[in-house]
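Note that one protein chain is taken out, while the other chains of the complex remain in position.
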Amino acid sequence: MQTATDTVIYNRAGQRVVSPDYLLFEAPRTKHFMTGSEAVKEAVKRASVDASVSYPITPQSEAAHLIGELWVEGYVGVYFRGESEFGVMSEIAGCALAGARTITTTSGPGTLRAFENFPMWAGTRIPVQLVLMARGVNSPLSIQPDNLEVGFLLDTGCMIWYAENAQDLFDMILAGFVVAEQPDVHVPVITVVDGFFVSHTREAIMLPPDDIALPPYNPYRAPMPVIDAEVPPGRFLRDPFVMKSNYISYATHASWQWEVRSAIERSRPYAKHYLRGLIEEFGDPTAELVFVACGTAAAQAKEAVRLLEEEEGIKARVVKLKTIRPFPIEELRQAVKGARYIFVPEFNVVGWLEREVRRYLYGVSDAEVIGGPRVAGGMTMPAEVIVKEVLKLTGKEVKHVL
Amino acid sequence: MATLGPSGFSPYPVAVYEGILNPPPGKALMFNEIVDEEVAMREAAKAMLTRPNPTIFPGPQVLYAWNEEAKEKARLVKKMAEVLGAKIIPMYDYRPKYPKINPAVEINPNHPNLTIWHNKIKACIFVGVHCHYANVALKIIRAETDCFTIAMCGMAGHEDAMITLRDQHVEEMEKFIKIAEEVKKELGK
Amino acid sequence: MKRSRVNIRMPALGGQGAVTAAHIIATAADYEGYYAVSNPFFGAEKRMAPAESYARIGMTPIYDRGEVVYPDVIMVFHPQVITMGKSYTMPFYSGIKRRGLIIINTEEDLLTEEDKEFLESLEVKVLNFPATKFAIDIAGTELSTNMAMIGALFGAIGVVSVEAIEEGIKSRFLKKFVASGGTASLDSALERKFKKKLELIEKNLNTAKAAYELAQRWAQEQGLEPFLPPPPKKVAV
Partner (left out) sequence: MSFKIYEINEELLDVMPQEIRDLQFKATWGNPKRGVMDLPYSKELIEEHSLCAGCPESMALRYILASLPNPEDTIIVNSTGCTSLVFPHIALHTVHSLFGNQNAVASGIKRVLEWRFPDKVKDVVVLAGDGATVDIGLDCTLQSFFRQEKITTICFDNEVYANTGGQESGLTVKGHVFKMAPKGKQWDKVPFWQIAIDSGCHYVARLTVSSPKRVETVIKKAIYVAREVGPTYVHLYTPCILEIGLNSDDGLDEMRQRDKERFAFFEYMTPQAEEVINRKKEEGLL
C-alpha cells in the first residue's frame, strides 16, 4: 500500500514505476484486440527499455518497426537498424554490456546468421531479451512458421521460454526482463512464439494501463562489472580469452560454462512465480491420453482435446510447457503421472521437443511416448489431424473429417 | 598438494545440479540446508576460528573506494580479519593473470585453488567479489580443495559455497563481527 | 448438431483486403460478445496473386490458429479464385463442413454441375453475390469489395449486428493500425481517394450495410438458421 510519504518514482519516459508483481498480477486490465506483433510493442512500452536494435526479416519485422515507434515516442532510449542479424546481436550485446535493458527480435535464417552471438551473450552474462518469431530455416526458402531453429538454440546457455499466444507473449516479455535480470540469473532470455500463428494473428488480449512500467534496470547489480568505467576493477576485460596465457585455464572455462547453466537453473523459482508455473495443464486431469507441447502445438492440442471429448467421448489433456530452458523436469514428471499415451505434437521435422520429453521421462514414466503428429514448413496442424492420429492408435474410424 | 573436495576434480557436478538453490531473502544456506542467518553466521565464525589458515578474500567491490558503502565495508573487512585472526588476500581484479600469480599474496578467480593450496587455507570468506567470478571461483574451490568456503554476498548468494549469506551490507557485516566476537569468547580464544 | 464455432476461410487475390476483412470480422464478432481470432496466411504474396486469410468465431475461447482447413464458411473474394484456380486448395471448397456456406463475389454462376452436386450432398448453401459491383455502385471504388463481403457474411450467418460491424470498421480505420508495408501503402491510396477518413468509414459502412440486408433476405429465403447461438456475453477476465 502506498502511503502519503512514499515517493512516486517515474522512469525516463515519464511512466510511474511499479513493482513487477503489481504490473503483472495486480494492475487492472482492459481488453484490446491486436496481433502478437502489437502485443510486443505493448509489452516493450511498459518495460522501461533502454535500447533496441532491429533488422528486417519476416515475420518479426512488424514487431521491430513498432519498437522503433516507441523510440520516436520516447519510451525506448536507443534504437537503430543494424547491418545484419550478426551485427544486430553484437550491437545489442554492446548496449547490454554498457548497462542497458535491451530487447531485439528475429526469425528463422536471421537467428542462424546471428547464432555465434547467443553463446557469447550467455557467457558474458547479459540479460538481453530476444523475441524469436520462429520460421523455417531450410533451403529452399520458407518464411512460414516452423520451429526447427529452437532445437538449435537449446544449448546456447540462454533461457528459452515459449509463448502460446499474444497474451502469453505480452506477459512473458515483461516477466522475461524481471527474471533474466535477477543478479543470480542474469543470462539472456529468448521468448519464442511461432511466427504468423502468433505474430500475425489478431485476438483479444488483456493489458494493464500504459502509464505504468517496470522498474528500470540497475546494471550495478549485475554479476559482472558493467562496461561503463564507473565500477571497479578499473582493469577489466569482458570476456577474456582463457584458453592460454595461464596454466589450468581449462578448469576456468569448464567452471564458467557450468556457471552459465547454473544461472539458468537458478531462474526456476523466479520463473515459477512470474509465469505462474513453468507448465499449464488443460483438460481432464484424470485422462490417460496426454499431449505434451509448447506454443501453437499446445493451442492445437487444446482444440483436439475438445474434439476428442465432444465427438469421440475420449478424455485427453494437455501439458503446456512454458519454459524449455530451464526444462520443467519435476513439473512434467508430476503432470504425466497416470498417463498411458503421451503425444508430442510439433511444428518441425526433427521432433526436438520429443527428444527432450523422452530424456526427462526415461525411467520415470511407463507411458508410451509418441513423437507426433508433426508438421513442418509452415503447415497448419488442424485439431482434426491430431484427433486422427489419436484415433489411429485406438483403432477407431474418423467420423467428422471429410 | 591438492586434496580433492566433494565434487572431485571437475567443477561438475555443481551445487544447483545437486538440487541446491540460493536461500530466499532473509535466510542463509548452510551446505544444502536453508537456515536462519544467525545460525549460519555462528557456524561461519566457528569455521574461521577453528580451521587452519583462515583467510578473507575481498574483491574489487570492497577493495576500491568507489562509493561510501565500499569505504565502510573495507573498514569492516579489516575488523573482521582482526576478530577472526584471519589473513587478507585480495582478489583485486579478474583477469587470467600472465605469466603466473604470486599465490602468497593474491587470489584470482580463474585459478583460486592455487592460492588455497599454496597457503593451506582451510576456511575462507569471499566478500565484495562480483557474483559471476565468485561463482566460477567457488566451483573450482569446491571441486579441487578441502577449503571451507563462506560467501558474504550483497545479492542473492552463492550456492557453491558451503555457507552462503545473502544481502550482506554494512549492517549485516557488523552483525557478523559481533557474532564472531561471541563465538570467539565461547571458544575461549 | 449445434455449432459452437464458425471457421471462415477467405481465398482472395493480393490487394483485395482479405486480411483487413478478417480483422474486421473478428473485431466485430469480439465486440458482439463472441470469442474471435483472425489471421492471414502470408507468403511473399503480391497484388493479384492468391492470398488467403481466416477468421474464427466461437462460443468458447479459441486456441486454434493457422490455415482453416475445415471451414464452415468460405468467402471467395474474386472470380479468378475459381476460374483461374488462384486458390491454395483444389477445388476451392475442399474441406468445407456439412451445412456450410459459400459466398462468391461474382455476377454469374461459376460452379459446374459436379461442384453443385457435391455441395448439395453436404447441404452447403452457395450465395453468388456481386460484391465488387456493389462496392463500385455504393462506395464508388472497387477497394470496398471487402466491405461488401463482410456485410454479406454477417447478413447470411446472422450472428453479428450492423452496430458491431460498424465498430469493427471504425477500429480498423480510426485506431493506429499495424499492417505490412504493402497494406500500409494501400491504406494511403485509399485515404487519398476518399480525402477524409470519416467519409471513408461512412462509405464502407454503407456498402457493408447494403450487402448485409441483401444477404439477410437471401438467408431467410433459404431458411438458414443463425450459425451460432447468441453470444456468451463474455465478461472481462
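We just call them A, B and C in the order they show up, numbering each chain from 1.
Here is the rule we use: contacts are C-beta pairs under 8 Å (C-beta built on N, C-alpha and C of every residue); 3 or more make two chains touch, one makes a residue touch a chain.
Computed from a predicted structure; not experimentally measured.
Across the whole complex, the hidden chain's contacts among the shown chains comprise A, B. From the options A:97, A:189 or A:279, the residue with contact to the unseen chain in the full assembly is A:97.
Only one of A:25, A:80 or A:250 touches the chain withheld from this view, namely A:80. Across the interface with the omitted chain, chain B contributes residues 58, 62-66, 70-71, 74-75, 77-78, 88-90, 92-93, 95-99, 102, 105-106. Counting the whole complex, the residues of chain A in touch with the unshown chain are 50-51, 53, 77-78, 80, 82-84, 86-88, 90-100, 116-117, 120, 124, 225, 227-241, 244-245.
Operating definition for what follows: only the chains that are shown with their structure count from here on.
Separation between the centroids of chain B and chain C, computed from CA atoms only, is 68 Å.
Rounded to whole angstrom units, the spacing between the C-alpha centres of chain A and chain B is 35.
The part of chain A that touches chain B in the complex is made up of residues 125, 182-184, 186, 221-225, 230-237, 240-242, 245-249, 251-252, 254-256, 258-259, 261-262, 265-266, 268-269.
The touching residues of chain C, when paired with chain A in their complex, are 22-23, 26-27, 30, 35-44, 60, 62-67, 69-70, 95-97, 122, 171, 178, 180, 236-237. Considering their complex, residues 29-31, 33, 35, 37-38, 58-59, 62, 65-66, 143-145, 164-165, 196-198, 200-204, 206, 296, 298-300, 302-303, 306, 379-385, 401-402 of chain A touch chain C.
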